[in-house]
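The complex appears here without one of its protein chains, the remainder shown in place.
What follows is chain A.
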Amino acid sequence: MKYDHILVRYGELTLKTKNRKMFVNAIRKTMIRALEGLDVRVRANRDRAYIELFEADPYEVMERLRHVTGILSVSPVVKMDRTEEAMKETALKFAADFKPGSSFKIEVKRADKAFHLKTFDIQDMLGGLLLKNTEDIRVDVREPDYKVMVEVRLDAIYMYHDVISCVGGLPAGTGGRALLMLSGGIDSPVAGFEIMKKGVELEAIHFHSPPYTSMQATDKVKQLIDIMSERTGVDIRLHIIPFTELQTTLYDKIPDNISMTSTRRVMLRLTEKLAEKIDAQAVVNGENLGQVASQTLTSMHAINAVTSFPVLRPLLTLEKNDIVKKAKEYDTYETSIMPFEDCCTIFKPKAPKTRPALDKVLKFESNVDFDPMIDRALENIEIYEPNAKEDSDTFDSLL
C-alpha cells in the first residue's frame, strides 16, 4: 500500500478549547523538529494534523512521532478525491494486502454531513466490492482483522486501517519549564519523559566530579539527553556541574553516616539556583519512595528542606519493574545500565542513615561555608546541546 499522508490525532489538548491555538502551534513546532531531515510537510489543523509524505517512509515518520507529547495516535492514510471511483480503487488496494482467510469491516465517518452517500451506502458499496474482488476474505463487524476507516471530510476522503497509539499528554512547552536532575541511572530519564508528557519543557542538570568520576559517565548522560531529545522532538539542554570541590569537602568535613544527606542537600541547593537562573518553576528527579536510603520519607524531608521549589517526583510510587519497563519503552534502558562510576557511587558512605536527623545535619553543615563553592561550580558549568555533532561522527569515513 502506498500511503501519502500520516493522520495525527491530538491528545488532551482537544479538551483545552481556550488555548487551543497555542497548543496547536506548540505541537506543530515539535512535530517539525521531530521530522527534521525527512521529505514531509506538516499541516496542523485545530482538531488534527496531516503529515504529507513526499519521499519519506511512513513508518519512519510514525516511529519519530511515537514519543512526541500531545499526540494520541497516528494512522498512515490515503487521501483521495470525493468520488465513488476513487474510493473503490483505494479500497481494493487495501484489500490486496489482507492476509488470506482474514475478516474486515468498513467503517465510515462523515464529517461532511451533506455528502451525497450515506454511511450505509458507502459500507454497502465498498464491502460488496471487496467481497466480490478479493479471494478468501469475509466480513466480521464485531472483531474484524482489518477495520477499514473511510473518513468523508469537506476537502477530501481519507482511508486507513491502522491506528498506532502514541504517548498522549500535552504538547511540549505548554506546561512551563522544569529542571531535571539527571544522574545517568535508570530512573531519572524516565522521570523526565513522564513530566514532559504534561507539556513541561525540560533542561537537565548533571553533577560530575573528575577525576573521581569518569568521562564515560558524563558521555553516558549526554547520550541519554540525545535519546530523550530525539524521542520527544524537543531539545533538552544539559548543564554539567563541576562538583569535585564540593564532593571532596563534604567527604572531608561531614561525618560518613550523614554525608549522603548533606551531599543531596548541596546538590539540591545548586539545582535550585540554576532553576532560578533558567526561569524554571520546578525541579524534577527520579526518586522513588523507599528505594534507597536517600529516598525514605525522612531523608526526602531532610533533603527537601533546603529548597522552596516544588520537587516533582513522577516515579514516587511506581514499582521498580514498571520503571524498567518504561525505560525500555523510551529506549534509555540500555544506555542507563552501562556500568560507569557516577557521583552517587563513588563517595558512597558505608552505612548511610535511613532516618537522618535534620538538626544533626544542620549542625555539621554549619561548620562549612558551601556558598562560595556553589557559586564557583555555577560559574563553571559546561553546557551540552543535544545531538551536538561530536567527533564520533568522523567514524563515517571509516565505516
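Keep this in mind: a contact is a pair of C-beta atoms (placed from the backbone, for glycine too) under 8 Å apart; a residue touches a chain by one contact, two chains touch by 3 or more; residues count from 1.
Rule of thumb we're sticking to: contacts and distances are computed from a predicted model.
If you look up the hidden chain in UniProt, what protein name do you find among "Extracellular solute-binding protein", "Aminotransferase class V domain-containing protein", "Cyclase family protein" or "Sugar ABC transporter permease"?
"Aminotransferase class V domain-containing protein"
Kindly state which of the options A:96, A:215, A:357 or A:383 is in contact with the chain not pictured.
Only one listed residue reaches the unshown chain, and that is A:215.
What does the interface between chain A and the hidden chain look like in terms of residue numbers?
Per the touch rule, chain A residues meeting the hidden chain are 214-216, 219, 391-392, 395, 398-399.
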